[in-house]
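The complex appears here without one of its protein chains, the remainder shown in place.
The block that comes next holds chain A.
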């Protein structure tokens, strides 16, 4: 083949054979790009930090963003909802008991104040004020109670998650960072705790401590921190052996510096994700305990207490069950979706 086109260098020969019309571009028109050794190491676009990148990934996740908006909306309602009308969560008004929900202008959505027979209770009983979510058997306004209950449920969940976080991070951190015999003993303790069904422990503790916000939180934390400790330990064990930690250690970094500068920031992702899943679990347990009669005492209300009250009279007053059930379901779904989204965003390897 070279014989037929002797005037062309071998690489152009190939192109000719492939019948590209390169004939009109002589080889001397090609100019070599300058190759600068230093340039090749240069970073073209501005550096994006891990957190910024994760945030961008999170924003792209529709489910997580909708959940976030819903959660913010519910939290705001939980905070300002009880103050939006003149009723308090504990004030009883027996003349106004068991009124169905009624909202001016939203009658077509079922907020028409009619009971299960379709009779407008407000007209029949000559009630002038509208109760947006109706009233319970003592005439307490359910709108106020639902948001007040949401407040309490969220408070319990957040405090329990925060305590789990602190205990779990410290325990898991110590266990994995120091390793050896300490780790061994601490792990055996965790293994035994893991072997006990946590619901049983929670129930027993509530029985001993008397129901109340503090005792519910304490009972949940007693077993709840184990999950966080395991996550932290696993992560730290993995990181501890990596080169950057070794390098830092070789350069003489002290243990506190290693922990705060290298280990903690790298464990942050899994910790945040674990917290996001701890919160709905805590909300569930609180509601669960209330439902089996170990929850808060009247007149305090949490979502669980409201669901249990609503359940008892669901046959005749289904609205009492539906509103708290809806709120708790939205909260649980949103936290789970947000947790999923955060996990995907913070650990792209895990993405499925």
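Details
In this text, contacts are C-beta pairs under 8 Å (C-beta built on N, C-alpha and C of every residue); 3 or more make two chains touch, one makes a residue touch a chain; residues count from 1.
One rule holds for everything that comes next: contacts and distances are computed from a predicted model.
Matching "Proteasome lid subunit RPN8/RPN11", "Oligopeptide transport system permease protein OppB", "Polyhydroxyalkanoate synthase" or "Formate dehydrogenase subunit gamma" against the UniProt entry of the left-out chain gives the name "Oligopeptide transport system permease protein OppB".
Among A:48, A:72 or A:204, only A:204 touches the chain that is left out of the view. For the options A:78, A:142, A:220 or A:294, the residue in contact with the chain missing from this view is A:294.
The residue touching the chain not shown here, chosen from A:54, A:165, A:186 or A:321, is A:321.
Residues touching the missing chain, restricted to chain A, are 187, 191-192, 195-197, 199-200, 203-205, 207-208, 210, 280, 284, 287-288, 291-294, 307, 310-311, 314-315, 318, 321, 325, 328-329, 332-333, 335-337, 340, 352 (touch as defined at the top).
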